[in-house]
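The other protein chains are all here in position, but one chain of the complex has been omitted.
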Amino acid sequence: MSFEKQRDEVAALCKKLLADGAVSRVVGFREGGVEGMSLPYIFTDPAGVDMLTWNSRCLPNLNGYLTGGEGNTAIVAKPCDARAVVALISEKQLRREDIHIIGLVCDGMVDANGDPLPACVECSVNCPPVYDDLIDDPDVAEKTGGEQVSNDTSLERFEAEIDKCILCFSCRQACYGCYCQTCFMDRGSPGWQPTVPGRGDKMLYHAGRTMHLAGRCVECGACENACASGVDIRYLIREVTNFVGELYDYRAGMDLDARPAMLSYAAGDREVGFLGGDGDGH
Amino acid sequence: MAISKDVMRGFLAHLSAGRTLIGPVDTGKVIEYRKASPNEILMDDRVSYKSIKEFYFPQVERMFTFSEGEVQDHDNPAGCAIFGGKPCDLEALRVMKAVFTTGKFADPFFERRFDANLLIGVGCIAKKPGCFCDQVEVDMAFSDFCDIMLEDSGEGYNVEYLSEKGRQALNEYPPTKDVACGNTRKADPPQADALALSPAITEAGFFEAIDWAKSTETCQGCGLCSFICPTCHCFDFRDSSENGTVHRYKCWDSCIYPKFTLHASGHNPRESRAARYRQRLLHKYRYVPDNFGLTACTGCGRCVRGCPVGMDIRQVVKQVMEVQP
Partner (left out) sequence: MSTNPYLPKKARIEKIIQETFSPDLDVKTFRLKFEDGQLMDFLPGQFVEFSLPGVGECPFGFASSPLQKDYFEITIKRTGKVTERIHTLDEGASVWIRGPFGNTFPLEKMEGANLLFIAGGLGLAPLRPFIQYVLDDSNRTKYGNVDMLLAARTSGDHCFAYDLPVWNEIDRTSVRQTIDRDEPGWKGLLGFPHNLVRDMPLDFSNLYAVLCGPPIMIKAVQAALMEMGLPLNRLYTTLEMRMTCGVGKCGKCNIGHQYVCVDGPVFCMEELAQMPGEY
């Protein structure tokens, strides 16, 4: 099987969903971007689905387009898109019954030069954990774990990365999890926003956003793909994600019934994240 | 005069003795203009993700300081020698100069840097994906809005000066002493598929021209396009306090951000993301042309290449152009 075959299956399904009125919108991709990039597109008409595409350049996470419009929405979901849908449902931002997940087995996306994207190399989930329809690809072997990346968590590394940042907030806008109506960085009172984008303000932004994503990152890499300046800030979020995973045995977007780590509390929770120490203290 | 790229590096080394040298550098992940040594500077045909605008209009610029009840203006910035501005960047600087220095008031910060900097333009050999300078009347290979212009043959450069500042700089370095003036050179004529909005349609008419909400529905509103755009020039003032002294800064802002036009009362003249995108497009293709006779888009393609979701301003301009008066 191949992208073309998956594409035809997805297109036929989307046409049917729109024609039957099961959904009023399909969030997917069409061709037409520079350097072969596929573009997010919202299909509302069965005939328009002819434009739908599915290839190795369907980079953006589509979760920013799920709300709006009337009626149900279908999403052409890579495993990471599906995980974001699940996470949004867990966080009560979406209702399961309003979203139709067309899940695709995915072997990862590539950049303009055809090289696999870093997030996709590290990805260990190539089948959407939750879906209404699954478009399988038997040629894609089930992943058991992504490539392990050594994590340099030094301050020097952090500073080297944020020095590239121009504080345009495209990573925030690309992230499924950054749905706050007013970001802490945009608040006028108290004045959270940086007075001037110096290093301290960039630290505040990236550290703040990382902490807001604790136990919520679905590892889609949209933040990194969106960044024009080449900032790798995902490593910081990965560190927090692994930390939350170890502490609370939770991974965002994998299970509709699991309560998000940061939305649950038990008296026996390990408090190493707050109190430090060896992690066994209460 | 034709010179080799090695001679050009020699010239840059000569310049770097007296000025901060800026040029395109490959940082591993991206190409960007930064302070560089003559040997680090790229002399191939690749383009940076940001333009040279930050050396005329920095992302953050301290304007003055309030201290002990007095205000203190700052000294003039030292000039840079900027190598490798592309014709689209140079034409964008022309737009920025018009905005910042014409009218009843001039922006002294832009003016000081413009006067202090030495700008060396380098023509492109080939169009890159997303580039469309030919559709907005910009010649890929040449612009006269600089001090020295280099046309790139691949092997070397054809060098011409376009200002007295440029002539003097070349004159001080023996191998480039006899460079000629390039102001007789004409830019290539515009292409047939030019992107321009009809003056026959009123500004208000463009507001209803297309379904802006549909055409911009995938825009995420991040404002990256404004930051990497060579002509976007909107700014905000920000104060920063430090041990009782207050510095006032001029910082890049973007019309794509909802707070850009937000009144203290809560009223916002541009509530929707579609209205904000429309402002950005019409500002470039209609308002600046109306005010200064220049299109404020020079086809550099950075927004097209850089947009995380592939929004393509050319497509939206084309839709708008289809509307008849």
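Labels A and B are assigned to the chains in the order they are written; within every chain, residues are numbered from 1.
Keep this in mind: a residue touches a chain if its C-beta (ideal position, glycine included) is under 8 Å from a C-beta of that chain, and two chains touch if they have at least 3 such contacts.
Bear in mind the structure is a predicted one, so any value in this text is a computation, not a measurement.
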Contact partner of the left-out chain, one of B:78, B:106 or B:194: B:106
Touch with the omitted chain, as defined above, among B:54, B:134, B:147 or B:253: B:253
Positions on chain B contacted by the hidden chain, ascending: 63-64, 66, 69-71, 73, 99-100, 103-108, 111-112, 202-204, 206-207, 233-237, 239, 241, 246, 248, 250, 253, 255, 260-265, 269-270, 275, 279, 282-283, 286-288, 290-291
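FYI, only the chains that are shown with their structure count from here on.
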For chain A paired with chain B, centre-to-centre distance based on mean C-alpha positions, whole Å: 33
Complex contact set, residues of chain B against chain A: 27-30, 32, 49-50, 59-60, 129-130, 217-218, 220-224, 226-228, 238-240, 247, 249, 251, 254, 257, 259, 301, 304-306, 308-310, 312, 315
Chain B-touching residues of chain A, taken from the complex the two chains share: 32-35, 37-42, 59-60, 64-65, 68, 112, 164, 166, 168-170, 172-174, 186, 188, 195-198, 222, 225-226, 228-230, 232
